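Take a look at the structure below.
Note that one protein chain of the assembly has been removed; the remaining protein chains are unaltered in position.
Which chain is which? They are A, B and C, in the order written, and residues in each are numbered from 1.
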Amino acid sequence: MRKVCVVVTARPSYSRIRTALLALRDRQDVELQLVVAASALLDRFGNVVKVIKEDGLEIADKVYMVLEGENLVTSAKTTGLGLMELSTVFDNLKPDVVVTIADRYETIATAIAAAYMNIPLAHIQGGEITGSIDEKVRHAITKLADFHLVATKKAAERVIRMGEDPGTVFVTGCPSIDIAAQIMQAPAMNFNPFEKYGGVGTQFDLEKGYLVVMQHPVTTEMKEARHHVTETLLAIQDVGMPTFWFWPNVDAGSEDTSKGIRAFRELNDSRNIHFFKNMHPEDFLRLLYNSKGIVGNSSVAIRECSYLGVPAVNIGSREGGRERGKNVLDVSYDRAEISAAIRQHLNNTRPENDMLYGNGQAGIQIAELLATLPLKFQKRLTY
Amino acid sequence: MRKVCVVVTARPSYSRIRTALLALRDRQDVELQLVVAASALLDRFGNVVKVIKEDGLEIADKVYMVLEGENLVTSAKTTGLGLMELSTVFDNLKPDVVVTIADRYETIATAIAAAYMNIPLAHIQGGEITGSIDEKVRHAITKLADFHLVATKKAAERVIRMGEDPGTVFVTGCPSIDIAAQIMQAPAMNFNPFEKYGGVGTQFDLEKGYLVVMQHPVTTEMKEARHHVTETLLAIQDVGMPTFWFWPNVDAGSEDTSKGIRAFRELNDSRNIHFFKNMHPEDFLRLLYNSKGIVGNSSVAIRECSYLGVPAVNIGSREGGRERGKNVLDVSYDRAEISAAIRQHLNNTRPENDMLYGNGQAGIQIAELLATLPLKFQKRLTY
Amino acid sequence: MRKVCVVVTARPSYSRIRTALLALRDRQDVELQLVVAASALLDRFGNVVKVIKEDGLEIADKVYMVLEGENLVTSAKTTGLGLMELSTVFDNLKPDVVVTIADRYETIATAIAAAYMNIPLAHIQGGEITGSIDEKVRHAITKLADFHLVATKKAAERVIRMGEDPGTVFVTGCPSIDIAAQIMQAPAMNFNPFEKYGGVGTQFDLEKGYLVVMQHPVTTEMKEARHHVTETLLAIQDVGMPTFWFWPNVDAGSEDTSKGIRAFRELNDSRNIHFFKNMHPEDFLRLLYNSKGIVGNSSVAIRECSYLGVPAVNIGSREGGRERGKNVLDVSYDRAEISAAIRQHLNNTRPENDMLYGNGQAGIQIAELLATLPLKFQKRLTY
Partner (left out) sequence: MRKVCVVVTARPSYSRIRTALLALRDRQDVELQLVVAASALLDRFGNVVKVIKEDGLEIADKVYMVLEGENLVTSAKTTGLGLMELSTVFDNLKPDVVVTIADRYETIATAIAAAYMNIPLAHIQGGEITGSIDEKVRHAITKLADFHLVATKKAAERVIRMGEDPGTVFVTGCPSIDIAAQIMQAPAMNFNPFEKYGGVGTQFDLEKGYLVVMQHPVTTEMKEARHHVTETLLAIQDVGMPTFWFWPNVDAGSEDTSKGIRAFRELNDSRNIHFFKNMHPEDFLRLLYNSKGIVGNSSVAIRECSYLGVPAVNIGSREGGRERGKNVLDVSYDRAEISAAIRQHLNNTRPENDMLYGNGQAGIQIAELLATLPLKFQKRLTY
């Protein structure tokens, strides 16, 4: 039975890969080894252990690796630590193939540990383009990976142009779309977010329309993190519509983002905002579907929301190069631009659904590939 | 004054970059920060500290990072450790640009530390093709690097095809050729290797002709390391010509290579072989120039020896994809093939010199680029 | 000039050693090398960097070493990391003597790094007795240390009985008492805590009397941390007097303590409590002096408050074996016992000042010893 080891290092990565994990769990020919690491284990960034257990998945190992400090030096050291710890984990679990997801800085630790230990490595969601350090990380992982399970055709083309063997590149779509596809079958709100998730701030009437904000610090613009989040807060205050605000991922700069939010709350009227740490992925997508739009720099706005047809205001460079559907308006870190874009969306009709990032079968396809691909760990540039 | 930090992690890397270091030292507009790390600090792999001091270079910091054990797990952990340690070093030295050399497994630690700390990264000798894990490491570093100082036109083409901005890719030639070019101006032997370097084994008359062997373990063929080295030993025994044999680099597998050598010496007649740990680069090239040929899987056989016109027998996959001149005969790990190729070379006239890997000015060109390039640390795939 | 390197790993340690640092800074025969490490660098545990700069001290190096997770495994790993990082720091700073303070788990990293690098080690505040893991850490550091600068005569006796050379043991008193002694010269409140430190919760009239609470999780009772803090919260609610509550140190269990506080605040009326993260040491002592008493398990209650004559309710085993003056009432983790003890204090007259932990000259004496002691790093059990 093939041992497939998936390393999840952050809450959003879990959400993204979830349907593939469930499909792997359900296969008879696969032993799923789920490793939970880094901020995915930490309460203040939305510990996913509980969610994983609710999903009926077993955790093969946990890896604490976040060196606290949230600056560039600790990002590098966290990655070094992760590499040391994950090589122990792989040595114990002896997987036949390791799976790493996307492009967060610490995921390169997974990639190097597998590559150096001669374990075939599959990379989910390579070939995309964004701004920031993620850009370097993502493509470096492509060069370390033996198999590339990408979200879009354009991503596949890029991976192949980078010199990867076309026979190792597969367009599966993004598994996060799978959940969106399930939601779409009965999309009405079926839970009360205030009751289910607590959070802090005003409770308001969902029926009257609301926005969702998710804004992460951008590593290469770190010193600006606090200013950036404040601009968005001011825009949201200006628009005045009830808003759900989600705390950022752990990252160099997240402390400054968090400080910016706290400082704003103490000095300003933030009565129209309710703050959450995190939410079950399905609930989150349902919340998005029923919202008037999403604001910030989360990739959810571009991926899932293109499928769901949710208006999105994308701020700044973080998602710069990512392919996008018609649901997205791009703005800079400027309160006036942000509020203008929100108002423009509110005045328009809702965008159409778009299959750019997948047709809802990504999880099943990824599981099938991981279970059946002939494995290898040697490769060579194709040119 | 621009601070240029060069990280050297192994004896052969120092030899390769040496003329660039000397050129950097001599510039008025550069503060050279030389960091010596990993096996470059260890006596049993040819500690280069003494050589560096003889070259009149100052060492800015030393980084012990080799976790002993010489297996795949310790390779990964050594890299993790190096990442943790080098981020401290960069935080202390605050370089304007970091330089990493070639493709040994631990060099990715230099690349990640610089990239994650928003320090512009220059990579020397990307874009080449070889077998083994180096292949993954080299191209992953290309994706982390901001500037690419490559040895050949073909390497430059490959780096650009991988999506790097052509404005950041420069063909400088390989600085190791610079030393070869200097040697060529007066190539006669001017030292006695037995007196100067000791070593163990028979002392023989250089005038009667001799071979040089340098054979490293190949990570992805690790379990075979002992068998591989034994085949070469038997071939050398069979040919019977006096031979200088150099011990391998520290690497997963080097312990097995070393064991193979020791076992052979105990059981066989190795009277025609003299063993050295390492040699000053200039002496080594002079020794090569005056030899009848080089045998093994060192890149020296392909780079410097093409310029010097030294016959080479290249064994196995390690240097598989590297561009080569007419001086190279490729064979597999087989004593009969190896000895046949040696004999073929001995019967032919000496190959002509070839400028494939540089014209002897690489060090000066690299120093000029590092001193004057407009620096940046953000990039994006070009397609 | 003698290089004296003091490693501070937590906010309370800085407060405790502060007058010695100022005295060292003012000496002509000493170069003070102040290293700030671990939670002392982290905002959520009261980053002391700002306070240090306000005190006019320079920071020689910063060491991020807290592996996030706040459980027993991450405590051990944090210490291992600290040992790796601090040996780099000592190798760079080359101190003549290293100073480590008290008994927090991560301080043993300082002690081992110094001992293993043959650097004389001075330990501040050994020889005391408490419950919990601190007990093991403190005495293990005594066995690694070459000089013992202890707070009380009894502590000196214990250190000597453990086999230390009496010529290396000095009773200096505790430098935290120095600040208390300064405060005592003009003890009236001279700042408004709400204005100066913000915090969250009700603002009340200090003139009407208030309590101070500081309760840390106890490592060996970790699973109980949340329950323990809740008992105290209920007692404070019951007594009803206005109260300043300080958040706990980072430690295995602190997350649970923090959760307990947050949960209580959501479900209960905590109108009489105002929460602070931390406070400048002098302000804190002044606040204490003017309070009706301190509740919790902080050593401040036993050391400084004995000198200041502040009534203290000491909860649980954390400070179990520490010598105490007449100002302390000991209770268990029980809301009824806690509130009864608070009421008993409120009904009594204020306790007298007690010089048990020092006469106010500890900082000057410690600086004198560190500057002038003949140094050595070898020792042997005296029996």
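We adopt the following convention: a residue touches a chain if its C-beta (ideal position, glycine included) is under 8 Å from a C-beta of that chain, and two chains touch if they have at least 3 such contacts.
The model shown is predicted, which means the values in this text are computed figures rather than measured ones.
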Sole residue of C:I112, C:M241 or C:I261 that reaches the chain not shown, by the stated touch rule: C:I112
Sole contact to the chain not displayed, among C:R11, C:K62, C:K77 or C:R318: C:K77
Among C:H139, C:H216, C:K292 or C:H345, residue touching the chain not depicted: C:H139
Candidate in contact with the missing chain, chosen from C:G198, C:G240 or C:G321: C:G321
Missing-chain contacts mapped onto subunit B: 41-43, 64-69, 71, 73-74, 77, 81, 198, 255, 259, 266
On subunit C, residues whose C-beta touches the chain left out of the figure: 72-73, 75-77, 79-84, 86-88, 91, 105, 108-109, 112-113, 115-118, 129, 131-133, 135-137, 139-144, 158, 161-163, 219-220, 320-321, 377-381, 383
Touching residues on subunit A - with respect to the absent chain: 84-85, 88, 92
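Everything that follows uses one rule, which is that only the chains that are shown with their structure count from here on.
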Approximate Å spacing (C-alpha centroids) for the pair subunit B, subunit C: 53
Geometric centre distance via CA averages, subunit C-subunit A, whole Å: 41
Junction residues of subunit A - those touching two or more other chains: 73, 77, 81
